[in-house]
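In what follows, a single structure is set out as structure tokens and then discussed.
Only a single protein chain was left out; the remaining protein chains are all shown in position.
Showing chain A:
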Amino acid sequence: MKLLTHNMLTSSVIKGVTKGFPLKIVASKVEVREVDYNEPFIIKTLSKVDWPALHQAANEVGYGEDLPIELGEDFQKDETLLRKIHNALLQVDIIEGELVCPESGRKFPISNGIPNMLLSEHEVSS
């Protein structure tokens, strides 16, 4: 699972959870795969992602040191920063681990790079 995907995930679907974003990551196996760098894509994506969530997630998997806490105004011209962001967003891949709901503590397992977000009967509205 890539961090870009994680940035979209929420556990708000669970009954009673109001703020299910962002999910905490507990990673046991992480890989880095090379993905072609495409600047326009990164820039456009940055306008969609939730930066603090990304920053937190990157730190949780151990690739967050290079990322600033806040995204400044001139990030578009900073190529090194963009490349680091590219790395965090697309190249880091969580193979094994867990996603944890920040509110309820419900764990979603990740195996073979695929998180299982299925809920049980009592967790959703009947």
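The working rule: a contact is a pair of C-beta atoms (placed from the backbone, for glycine too) under 8 Å apart; a residue touches a chain by one contact, two chains touch by 3 or more; residues count from 1.
Methods note: contacts and distances are computed from a predicted model.
Visitor: Which of the following is the UniProt-recorded protein name of the chain this complex doesn't show: "V-type proton ATPase subunit G", "THUMP domain-containing protein", "Coatomer subunit gamma-2" or "histidine kinase"?
Guide: From the listed options "V-type proton ATPase subunit G", "THUMP domain-containing protein", "Coatomer subunit gamma-2" or "histidine kinase", the omitted chain resolves to "THUMP domain-containing protein".
Visitor: Touching the absent chain in the whole complex: find that residue among A:Leu9, A:Ala57 or A:Ala88.
Guide: Missing-chain contact among the listed residues: A:Leu9.
Visitor: Name every residue on chain A in touch with the hidden partner chain.
Guide: Residues of chain A in touch with the missing chain: 1-2, 4-5, 8-13, 15-19, 21, 33-36, 38, 40-41, 44-52, 70-71, 90-91, 112-119, 124-125.
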